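For this view, one protein chain was removed and the others were kept in their places.
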Amino acid sequence: MLGSGFIGRFYADSIQGYRSRDKIVSIYSRRKESAKKFADDYNVGFYTTNLEEAIARPEVDVVCISLPNHMHEEAVMLCCKHQKAVITTKPLGRNGEEARRMLEAVEKAGIFNGYLEDLVYTPKFIKALESVQNGALGRILWAKSRETHPGPHSDWFWDMELAGGGCILDLGCHCVEISRSYIGKDIKPVEVMCWADTQVKPIDAEDHAIGLVKYENGAIGQFEVSWTFRGGLDLRDEVMGTEGTIWINSFLRTGFDMFTTGKGADYVAEKAESNSGWLFPVGDELNELGYNHMFMDMFNAMENGSSPKETFYDGYVVNCILDAAYRSAKSKQWEPVKLDIWRGKTGVTKDSHLVEFDKDHYLVKEEVTHYGAKKLILKNKTTGKISERTIE
Amino acid sequence: MLGSGFIGRFYADSIQGYRSRDKIVSIYSRRKESAKKFADDYNVGFYTTNLEEAIARPEVDVVCISLPNHMHEEAVMLCCKHQKAVITTKPLGRNGEEARRMLEAVEKAGIFNGYLEDLVYTPKFIKALESVQNGALGRILWAKSRETHPGPHSDWFWDMELAGGGCILDLGCHCVEISRSYIGKDIKPVEVMCWADTQVKPIDAEDHAIGLVKYENGAIGQFEVSWTFRGGLDLRDEVMGTEGTIWINSFLRTGFDMFTTGKGADYVAEKAESNSGWLFPVGDELNELGYNHMFMDMFNAMENGSSPKETFYDGYVVNCILDAAYRSAKSKQWEPVKLDIWRGKTGVTKDSHLVEFDKDHYLVKEEVTHYGAKKLILKNKTTGKISERTIE
Amino acid sequence: MLGSGFIGRFYADSIQGYRSRDKIVSIYSRRKESAKKFADDYNVGFYTTNLEEAIARPEVDVVCISLPNHMHEEAVMLCCKHQKAVITTKPLGRNGEEARRMLEAVEKAGIFNGYLEDLVYTPKFIKALESVQNGALGRILWAKSRETHPGPHSDWFWDMELAGGGCILDLGCHCVEISRSYIGKDIKPVEVMCWADTQVKPIDAEDHAIGLVKYENGAIGQFEVSWTFRGGLDLRDEVMGTEGTIWINSFLRTGFDMFTTGKGADYVAEKAESNSGWLFPVGDELNELGYNHMFMDMFNAMENGSSPKETFYDGYVVNCILDAAYRSAKSKQWEPVKLDIWRGKTGVTKDSHLVEFDKDHYLVKEEVTHYGAKKLILKNKTTGKISERTIE
Partner (left out) sequence: MLGSGFIGRFYADSIQGYRSRDKIVSIYSRRKESAKKFADDYNVGFYTTNLEEAIARPEVDVVCISLPNHMHEEAVMLCCKHQKAVITTKPLGRNGEEARRMLEAVEKAGIFNGYLEDLVYTPKFIKALESVQNGALGRILWAKSRETHPGPHSDWFWDMELAGGGCILDLGCHCVEISRSYIGKDIKPVEVMCWADTQVKPIDAEDHAIGLVKYENGAIGQFEVSWTFRGGLDLRDEVMGTEGTIWINSFLRTGFDMFTTGKGADYVAEKAESNSGWLFPVGDELNELGYNHMFMDMFNAMENGSSPKETFYDGYVVNCILDAAYRSAKSKQWEPVKLDIWRGKTGVTKDSHLVEFDKDHYLVKEEVTHYGAKKLILKNKTTGKISERTIE
């Protein structure tokens, strides 16, 4: 385990708690006391402030990188050197360039690589994606993911150089991969439009952004990200298809409401802002946030010699989309997604969905109005004229 | 009353039902049988297919225009000619040009004019706006409004020429005025970015669009509109401020859930798609959709000789914002909002919100982490360096 | 208007706000300064501390009693004496005996009488009852109503003698009439089982109670009432029928969520407990609590010479049911509802609902299991034996 911070602890809780046969054997931290504390807390045999040493230990089977963004590349390269399987927290790189170098390095080294995008492993997401893939929503038109909260936990997040960006990079990477999964990971993202601003925090990076990602088949991904949201951690997805709709609330409204005058309460949930009044705890954060199913997939894939659902390649695609978002926020135009490496379909076109009514007309809409009549809206195939028929 | 269609009937139900002293005395419809049926249903003394005749009747105090978009201007001009107070359904015009002509005409004629934007009159909106104006949310950063459903009721909506546009014009006018109200109607909308597409329906106009409206103070309005949504009428607003958040669901989740196997059910709610399974009726549509409070405001304003909350001027501003949205959807760039007439503030700038921590630092963030510690993220005032302090 | 307290003001807001042609012309209060303040606030021409004087004024068409429970009877008798139409807040009496005297008096006097049970006039309830009456839920099996909050507003509520009881009388009257309406107001309530206790408040009356009311057709009404609930005003109904289910949340979850750090907020909603954190305001309390539709029904009925939906007779039935609840809380047994006056059906029996499957079997249940098979549970008509068939 590389990194003993907030996310490293979340990972450790999940790794050692869930499958009950996986064990952290070596911990690296930039500060000795943090490494030692982590080793004590999680019963880890070896701790160090030397990155290579932590990786090279013979008892290490897989290296889990939960370091600040600017240290990912160095750590990955060391894994390649020592031929260790590697799984890395999100985002993979600070930009597409960095991500591509890591992708190429692990593939050249032939080592197992996993991208720790937990939010496509939440139980709700998994079930929803299944429904989408079974066709319950028809053709997907739009997939939005929103992650907003009052700001991240560690200092380096707030530093442009170390983090590589603000909330777009920190949170947008989740949202982009969620939308991309609903729309189809083999469908090429084509261009991005993004608004970003620093509205509240005294920082250089953006603290609020909204972006649209257009895919080759005409579907639209949307991300809404912010470090300025008040009220807790807002994690919601919405998907629209020709045959249905999905709404997922992963954190703030999950069927668990608590009111308390404030006696006796302590930690409620990640990024909750209050300990009294109406609170919305989550039953099991590690599970609801996808950590359990993510590590299960990673370790099972390693054992089976297969690929996990999320690899460095996915991390690379996400970085390239976010790069386009940053360019668009500056240029104020739609910006193309530059993907040197693309392994999905190409040349996909937008579906035509004219619904046949009779030999002369397409059906536009059919409905029952509030005063009881049944209405049909039709379009003449040759003239294009719209007409209305009421059927009592 | 001009127009006997879906919206005309909604208006009539509200006008005659609520204040209980207002009376429809004259009804115009393009088709005689519709005019007659309306007159019968609502006990109206006079019906006609002649627009001017309907307006000119001496017993008419105020003309309520609920006609297709392309007929608004003609009807408004006749009201000016006959010096009748006029209230018009949304959108005011098919574009800013048309709206400006109507605005200038009614002001020149000196007649009472009201813009029937019902969704800023819903009980929830009124209460929410009050909270925002009282400062419960601090400075407003973002205000989104979403209106999507499976498509409108009448044929003319689907005809580009008659309607002037698709779901942007039909639904976006609501969303834009909602966001604008939360942000402040005296704050100038500056530019718009919009994506629009025809994804499902066999029509020329857009059936799905998402837009961002930037205001002079840095706040962002957002609209999400569609005629392709499945599941009913989705009407939701979200507002983020520096001190709080508001979420409003006006139609599909209002605390009224019904499951039925389907026996005995008939009309559930506007644009509901099903009569069995889980349904989400609305207690009192006319009230929840704002019709009652809207007509109350209009008629009270008329009686008091004051202006209603929404006038032709507001309709004009909305049209200009939507014009910019249409231009942006084509140009794929942010497009300026062209407002020849602007009566609000000018030269407003973005607030600076640096939070003082001590003489050397700004406070970026303060929080309690999931393992119990209290963390402060600070920024050095001179070096800009970010640092972290943990307080046990 | 008799009474200038909390409920009197709610009534006044609704009466003068909604229909816009009804006017309070005379106000009685026990304290002169309260009467005067009310008169000033609501622009009432006459105020007094003399009950009879307030009633007898010639310009008074209808007397609205919003007095403490122990004063209802006296006020009603004065209305009879002066032949004034009378509408009375809930509960009608402190017990069935008192209610019966009032009922007999107004009927003997031949005056219009209305029972101000607002919660069967909420927009949600009205719509839900319509669905029930249309058969959307099939045969009604159970109808629960819950009203709990942190305690009432005025001192007299807490005094056994003046109020006649605790939360059973104060809140149970609502719940009982709601359940009774869903089950059918012509179905006779037969017996009641009730638990009641004083768990928290330093009072003699009960502050928490749960009761079951059995109806002649086998349906069950349930009430849950408390003055010890923390979190606001919890108003929920649930109805189960053979074909469906209704869940109504009238106050705390109505599609309006607000988070605020607490700046700028003041009055949120009736009986809300906090001004910061997550709050759940109601768009329009007067409307959501049924006041508008209630007074509309009352005044329309008066004008039409018909009966309102809720009369003194209904108030009397409710009082008799609550009497049985109080007896049961003491005797710890089911207690019969003693109704000297009953105007509904008699001799109704429980429906038999055997579902025919084939000539030898009844169908107990049909379902699709989680591993894909279809199962039928059947009962042999003659042997009564239960069997199971799986259809792949």
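The chains carry the letters A, B and C, assigned in the order they are written, with residues numbered from 1 in each.
Just so it is clear, contacts are C-beta pairs under 8 Å (C-beta built on N, C-alpha and C of every residue); 3 or more make two chains touch, one makes a residue touch a chain.
All values derive from a computational prediction rather than experimental measurement.
In the entire assembly, the chain absent from the figure touches the shown chains A, B, C. Only one residue from C:H82, C:K185, C:R230 or C:R327 touches the chain missing from this view: C:R230.
Of the listed residues A:Q83, A:N134 or A:T349, the one in contact with the hidden chain in the full complex is A:N134.
From the options A:R57, A:H82 or A:K124, the residue with contact to the chain not on display is A:K124. Touching the missing chain, out of C:G110, C:P202, C:G305 or C:G347, is residue C:P202.
For the chain left out of this panel, the touching residue among B:T242, B:T261 or B:S387 is B:T261. By the touch definition given at the top, chain A reaches the unshown chain through residues 18-21, 122-128, 131, 134-138, 243-250, 253-266, 281-284, 287-288. Contact residues of chain B toward the unshown chain are 230-232, 259-261, 273-274, 276-280. In the full complex, the hidden chain is touched by chain C at residues 6, 9-10, 141-142, 148, 150-156, 158-159, 193, 195, 197, 199-204, 208, 210, 212, 214, 218, 220, 222, 226, 228-231, 234, 240-245, 266-267, 270-271, 285, 332-334, 350, 353-355, 362, 364-365, 367-372, 375, 377, 379, 384, 386-388.
Here is the rule we go by: only the chains that are shown with their structure count from here on.
Copies chain A and chain B of the same chain sequence form an interface built mainly from equivalent positions, shared numbers / all numbers used being over half. Taking each chain's centre as the mean of its C-alpha atoms, chain B lies 36 Å from chain C.
The centroid of the Cα atoms in chain A and the matching centroid in chain B are 32 Å apart. Of all residues in chain A, those touching 2 or more other chains are 230-231, listed in ascending order.
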